[in-house]
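Partial view: only certain chains, each at its native spot in the assembly.
By written order: A, B and C. Residues from 1 in each chain.
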């Protein structure tokens, strides 16, 4: 940083020169924040301290705009629900008990801005970062899910960003040996200058292996291990992630704001960590992500005994001439920080040596209540760690329902022209199946390894990714992420609940029992009161919804400033749900089953087309009301699916979401490579394209039909027809041959992206 | 045209090669960085500006990479080459 | 001490757990070997699994070919020990000179993960003896540098000698010359292939169980050899 004097700025100097001008504004701090730092320290901060506070008090690290709202998740989690959580909000990732002594952990994180600047590396390091979060809980990372959102499919910039992002997710995940078991791919004009690259990682561990990010035990050593520290992403978090892309002019020397990932180093780091955990050599651990060492040391100390001393000279650096501020805020990837009992240090270093992972003791735990960092024998940081990590600024941003919201709600799809003739309906089914948001995702998912480690039970094209956790008992987990941002635009409260309902339903449709929620809240600028209103509504909707469903929100991630100029993205609270299968052999794949299987539609269909894919694809329309939310119906449906799966009453199933029943039938027929004869319940257009929630298509073997009906109970169910033949035959419509359907469904992404 | 990772940027490829050299006992090499090499067969009149645009739009991402151009004569690959 | 089959782990190897599982499902005992090992711990056959050894940033398999464990592998291969390289293992065997040709970037430039149909064209190797001749099997392919290339002379020689062990039934997704998915050494003992039979050992987690016969074949072959040795 150019403002750094050639000689180091020490605490001593800072006390002696209280009036020295400091670039706090360029580092993204507000005047009152800088004043508060001076008040906390009783002097001006050193340059290193200023760097530490500015990165840690950035929006990305401190959640200063969102904190006041996120508290609602905790307030709405009932004690009985909380009990099933072994770790929740505030830890690196949420952890839930999944039975038989196993625990699962999962979390989503965004890497939106870096992926726009350098799609491959941005996406790659997004995978790397979330994997380390899961690893830091003591778990083996076992799978990845990648919810992706881009501008219009045909836009030139999408052709630049999308292939790079997909290659980056695959390039890192594949090399790391993690199966990618699901994801999302959504195109909408609002993401044109601001793609969303969210990555979810799920991990599994024996419950006793749970590790927490705490520095406890005075005299315990702090070990930094993994890659060496370079000038990567310095200012990445504070500058890049806290301002829109055009907002250059931070006055700093131009340093690369994007990091480059090394998945090989991460793979070795993962295996090394797991061996360290198994050997009981780790007393506390934290990954190094945004804000690097500043974050790891202050969070470990703050959550532990409160003090830590660090000798910065011990940190292995890759670049020459790095200043203390740079070392502390470097975002070099593939690093971890552990707290190790002195007696275990030799054993710890030996395991690292086996894996050829560089490891260095850089400090120790103290009870001083201070984080003290020295450099060349002088003190460059001396701060109370809580003020850095946990007591950062809190904003109560103004929020206001935008006046345009009423117009949006009033512009219902009722006046849009609906297809009426059988030929029009048939053509609409085909056109929808070929549209970018509904067509086959194989172009993307074929670039991801889904087989590695041999525990992937459902992946490509499944409602939820299903992974076996225990090869002996066949216990496993299911994961899905969802968000229909158009619904969220129409009503962020209900939209978030619909996202939750859909992810929950996808998990249930795979045969699993949903047990936990995570989220990644992608929004525009928090300085825009309309965006802040959307955010607050979405948080409340999600929290209230999870409370009704009786499953905890175990963690999440907030990404603000997703906008181009002053136009924010559609509010996009991506919701992830984790479910448990006692026996993965009883999962339910997507499809229509075998010829002769009965096809049933579960749930109630209403004339609900506001925010629907049909309105979007055919009319480019967004307005009206989102579908009704009925969480009690979702829960009843999930119970039915779980018991029917357990009793073998279902051969196949597929949940209904974007594109309604028409799209569900198309996908299910293609998945089974089998046709179907279907009679539509009610008016054809609504039956085919409405997007009412709480609905699932199921295929029931003839022998199980009676058992299935007995189980249905209160859940509305209507028989659609039977599976079989080589085409989708919908009563009253010209038939749709499977080959024609597949051609339409398969061709779109290859035609766009090669 | 050579495209190289910027000096501040991690170069995992170069790192892996350097590690392998050390294991193989090649001691005389201090550091390795790996980048891409493009051989463009261009029209005589092609100007530097066009080349600049090709480089920054297509061949390199200026956020993480530097690039350098070297003109060679008609016979490709004749300059300073040791037999390969 | 029968049916001990080695599975090598290089740093960056990913499918070692899968290969070991396949060996166990076929009845064998999987012995885990480490890249730094300088002997093969008495195994009767050895598998180099898939992955990205040392990151594979340079050229797939290029660095692993020089790992310490490759010395005993080369020696054992010369003495006729069955050696199988899957995906990255195949690349390593080519780089190490145990198999001819090379594997380069897919013609489509993208990593490809999908199920492919293969024809078993040579069942006289210890890794394929359990297949019916001309058997068609479905196994996953997942690689970015899976395009088999060799010069014309080598290709002609491989074809003439029946050393193309596995061939893609449909045009190779990688653009491999002659649609070659796997080849063997002149003595047939060393086999390398790009697709992953170890991911097709259980219909629950793969396209089926067509790949299991690779591991059953070698298990039968080494047990057989051990019995014969005992009798001598």
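One rule holds in what follows: a residue touches a chain if its C-beta (ideal position, glycine included) is under 8 Å from a C-beta of that chain, and two chains touch if they have at least 3 such contacts.
Every value quoted in this text rests on a predicted model; they were computed, and no experiment measured them.
Undergrad: Since only one instance of every chain type is displayed, give the whole complex's chain counts in label form.
TA: Composition of the full complex, by label: A x1, B x2, C x1.
Criterion: only the chains that are shown with their structure count from here on.
Undergrad: Please tell me the distance, in whole Å, between the geometric centres of subunit A and subunit B computed from their C-alpha atoms.
TA: Averaging C-alpha atoms per chain gives centres 36 Å apart.
Undergrad: Where in subunit A do residues touch two or more of the other chains?
TA: Where subunit A meets two or more other chains at a single residue, that happens at 262, 264-265.
Undergrad: Subunit B: which residues touch two or more other chains?
TA: As it turns out, subunit B has residues touching two or more other chains at 12, 16.
Undergrad: Along subunit A, where are the residues that touch subunit C in the complex?
TA: Per the touch definition, subunit A meets subunit C at residues 167, 170-171, 174-177, 262-265, 267-268, 355-356, 442, 445-457, 468, 471, 584-585.
Undergrad: Going by the contact rule at the top, pick out the subunit B residues touching subunit C in the complex.
TA: It is residues 12-13, 16-17, 19-20, 23-24, 34 of subunit B that touch subunit C.
Undergrad: What part of subunit A is in contact with subunit B in the complex they form?
TA: Listed in rising order, the residues are 117-118, 121, 227, 230-232, 255-262, 264-265, 318-319, 332-333.
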